[in-house]
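All protein chains but one are shown at their positions in the complex.
Here is subunit A:
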Amino acid sequence: MVRLITHNLLACHAKGCTSNNFPLQFKDVQIVVRESEFNPDFLRGFIPKIEWPALVSSSRELGDTSLSDQLPEMLDDAFLKTLHRVLFEIHVEEGVMICPNCSHHYPISNGIPNMASSVTLLIRGLPYLASSWLNMKLANDLKIS
């Protein structure tokens, strides 16, 4: 499952990609919203770990605009419920996460992101790589013409 609680912890690990490699950008996503149990104590403990600007921009990429640019000072129940929904209830079922620095693609299918190494991708993902290369080439060709 890719929910924003996981996404906010992920960073690109491609070789040599060590800066501006976070947050991964969502593209072509399919989303399902599922309710889950609200746990305010967990959220209060988790807030210091959150990279707030990344969470705000990523949630907006997923079409949710409920978070404000700044983390509010008052962590009241209304805010925690909003945060709970953003972190736990938006499920990205299909799509791609793209590194803002090196453009490495991490596909998500059936709710599971594939972060496996490029070697694994080469062995298992050749069809995927070939199609993304073709797409890129087509896009470039179109741009040029």
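The rule is short, and it goes like this: a residue touches a chain if its C-beta (ideal position, glycine included) is under 8 Å from a C-beta of that chain, and two chains touch if they have at least 3 such contacts; residues count from 1.
One rule holds for everything that comes next: contacts and distances are computed from a predicted model.
**Q** Which of the following is the UniProt-recorded protein name of the chain this complex doesn't show: "cyclin-dependent kinase", "Peroxin-7", "Proteasome subunit alpha type" or "Trna methyltransferase"?
**A** Result for the unshown chain: "Trna methyltransferase".
**Q** Using the document's contact rule, name the residues of subunit A that touch the chain not shown here.
**A** So the residues of subunit A touching the missing chain come out as 1-3, 5-6, 9-11, 13, 22, 34, 36, 41-42, 44-46, 49, 51, 91, 110-117, 119-120, 123-124, 126-127.
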